[in-house]
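With one protein chain withheld, the remaining protein chains of the complex are depicted in position.
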Amino acid sequence: MRPLNVSIEKVVEESPSTRTFVFDHRFESLKPGQFVMVWVRGIDEIPMGLSSSNSITVQRVGQATSKLFELEAGASFGLRGPFGHGFTLPSSEEKVLIIAGGVGVAPLAPYAEACKARGAKVRTILGARSAQELVFKARFSKAGSLDITTDDGSEGVKGFVTTLLEKLEVSEFEKIAVCGPEPMMAAVFNTLKQKGEVSRAEFSLHRYFKCAIGVCGACCLDPYGLRVCKDGPVFTGAQLLDSEFGKYTRDASGRRVKI
Amino acid sequence: MRPLNVSIEKVVEESPSTRTFVFDHRFESLKPGQFVMVWVRGIDEIPMGLSSSNSITVQRVGQATSKLFELEAGASFGLRGPFGHGFTLPSSEEKVLIIAGGVGVAPLAPYAEACKARGAKVRTILGARSAQELVFKARFSKAGSLDITTDDGSEGVKGFVTTLLEKLEVSEFEKIAVCGPEPMMAAVFNTLKQKGEVSRAEFSLHRYFKCAIGVCGACCLDPYGLRVCKDGPVFTGAQLLDSEFGKYTRDASGRRVKI
Amino acid sequence: MYSLTGLKLKNPTILAAGVLGTTGASLQRVAQEGGAGAVVSKSIGPEPKKGHPNPSMLKLNCAFLNAMGLPNPSYQEFKGELEIAKASANVPVIASIFGGSAKEFVKVAEGLLPGKPDAFELNLSCPHAEGYGAAVGSNPCLVETITAAVKEVSKLPVWVKLTPNVSDIRTIGKAAEAGGADAVVAINTVKAMAIDIESGYPLLGNRSGGLSGPAIKPVAVKAVYDLYAALELPVIGVGGVSGWEDAVELMMAGASAVQVGSAVYDSLDVFSKISSGIEAFLDRKGYRDVKDIIGLAHEMV
Partner (left out) sequence: MYSLTGLKLKNPTILAAGVLGTTGASLQRVAQEGGAGAVVSKSIGPEPKKGHPNPSMLKLNCAFLNAMGLPNPSYQEFKGELEIAKASANVPVIASIFGGSAKEFVKVAEGLLPGKPDAFELNLSCPHAEGYGAAVGSNPCLVETITAAVKEVSKLPVWVKLTPNVSDIRTIGKAAEAGGADAVVAINTVKAMAIDIESGYPLLGNRSGGLSGPAIKPVAVKAVYDLYAALELPVIGVGGVSGWEDAVELMMAGASAVQVGSAVYDSLDVFSKISSGIEAFLDRKGYRDVKDIIGLAHEMV
């Protein structure tokens, strides 16, 4: 599949470090949790979750994301996708717990909305470093109830998402969906494990992607060789038990790097 | 399209020089007049009209056809096709005149049958060198009325198909379909021209085929460059007016050869 | 009007050699009915040649495979076809020629001059004709000598058609340039083969042949891209073009014009469709001229 050429319709500043780029193509069949490869021409091609059928929400971290931040409405970039498996959707009346950290909100906001549209009851724990880094508060609260944690206590509960999670009766939720920085997801994983609820929770992972179509092998997880780009990026806790998840990842050369 | 591998189910001796090879694949969508490329492995690949949805009827003339004549039930060969345009089918109640010479019967027998199946009235003039070279008499007479001519008078009228044709009121036939050796077809063409009826008559031509799919250019007719393999092999008399038809053909190198 | 090595083309699509180019009438039809901006004849040689036994061409899944074996009626007989094409095609008619040596190339070129071709295209690239084509065209010295020899006997533009079956096509392109070529044409078919697994027989009468069609387009793009960077001459792109997008892609790689061969399988008027598609693309993107896109990929860094 050659990349689609899309034009930016709107750039939304979500936080000092995060922007949403709304583009002129809709991935109608999007399953929340799926990702696209964003081709910043002349620079790099990087994976991004779809934050809606026609947007990506990007945290500025390095060369490609910085280049994206230079683009304004009318500018264009390339897109391949959508790829991978999304989060499992609930049936109506089910209860869904969403745990989002930082830019992990990107695939979870459309998931929350899809859950609500199906009649499920959604509760979100949204965590960020500080109040100004909280993204998609409005989208999550529209979709259900919202609890906030910030590292510095500038909004919501001071602490981490796990601070709230530890106190929660998790067994009442039929679905649990988690996305955020790996240390945060690992903490959630451990908390859920202690509660005996980790197997059915779903985690959206990040690994270094090259091909994004399950061929090159850059993104494989130890010890089963699951490909994050094709078999994931969403995995159940059961798939991640005793894995490298939370312990190490790999760089572009394939070398192990501690999380 | 890779050639299909077909096995011979039955070999029927139609005349001393002609055999029908019934094979184990049916071209259900066959339009009578279409042809296949018959791959006699290790030797050559040659065009043959389909004499039914699962047979070819072959006159032995040279290397490839002789090799075919060595094959018995159970043996196999390759087939690509069906290719080209067939004869135009009549609507019910229309009158059809079929003029067949020699192995030109091959595409015309299924045509006669298809005409009859649609409720058309079929009359066939069948010509051959001698009585024993007459092929598919039964098929043609079952499909309608049959007149026979032989060069030596051993059956039917002594003479050529044109001997009968000249006397016929051709204007009463809505469809006229012709196939046979080119000199015979050229004679028919001229007779019909004199009667002012040639434009709507249809002739199935033979030229040297290489690709059979309209790409190589081996089979093009002067002066319009019509490809016998793809635009034909069935052409209307109108398409053949003032053409090379009946005058010259080309050999495998593209050199003109007198008919 | 596009100008290419001095020829005037009404659009930048050209019929490729060996496709519907056996007769003058056929060349005329591709120009008139098909809408080609110029037409190249079947490759013509010193003697009549029947070519390889059938099967000589097959459609595969993403490609065509052929080993025609350079069937041609010789320059003596083809001269007349050239005249017919010239009289009726109303577009430049390029004579593709082949030979086993500079002497043979010269003989064929001189023999065809009375037919008044608009240019010669030297087939130094057919992958399945022993002693001809790529057998000669993989050797830079021979390519230079042959090009120079044909240039010497006429004032017509000479295009040199290159094989992709070499380690570095630029070496051969440079040899053509050194020999005085007016343009290079890239690429001829890629050496290939297919086998019938039911019988074990190779599918072509000649056992192996050359691959054309969609499968080889990325190979053609790379060859054109490399030649454009290495040579001063115009590069004519050929290989796997079947729609305007393919033509634009080859042009962005550096092709001044494109040839279309196998895609006549889809329809004869593939030339009109491609050239109007290119025009619509230029319009939509606000380019003034095809010149704006020729070699564009080299600037995008």
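Order as written gives the chain letters A, B and C; numbering starts at 1 within each chain.
FYI, contacts are C-beta pairs under 8 Å (C-beta built on N, C-alpha and C of every residue); 3 or more make two chains touch, one makes a residue touch a chain.
Owing to the predicted nature of the structure, the values given are computational and were not obtained by experimental measurement.
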Checklist outcome for this item: Touching the missing chain are A, B, C
Checklist entry - In the full complex, which of C:65, C:126 or C:184 touches the chain missing from this view? => result C:65
Next on the checklist: If I consider the whole complex, including the chain that's not displayed, which of C:94, C:143 or C:216 touches that chain?
Outcome noted: C:216
Checklist outcome for this item: Considering the complete complex, of C:5, C:123, C:138 or C:188, the missing chain is touched by C:138
Checklist entry - Residue-wise, where is subunit C in contact with the chain that is not depicted? => result 60-63, 65, 138, 165-167, 190-195, 197, 199-202, 208, 211, 214-216, 218-219, 221-222, 225, 245, 248-249, 252-253, 281, 293, 296-297, 299-300
Next on the checklist: Suppose we count only contacts with the excluded chain; which residues of subunit B make the list?
Outcome noted: 41-42
Next on the checklist: By the contact criterion defined above, which parts of subunit A meet the unshown chain? Give residue numbers in ascending order.
Outcome noted: 1-3, 5, 37, 39, 41-46, 76, 78, 80, 209-218, 220-227, 250-256
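In the analysis below, only the chains that are shown with their structure count from here on.
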Checklist entry - Taking each chain's centre as the mean of its CA atoms, which one is farthest from the centre of subunit B? => result A
Next on the checklist: What's the distance between the Cα centroids of subunit A and subunit B, rounded to whole Å?
Outcome noted: 67
Item to check | Set of subunit B residues in contact with two or more other chains | outcome: none
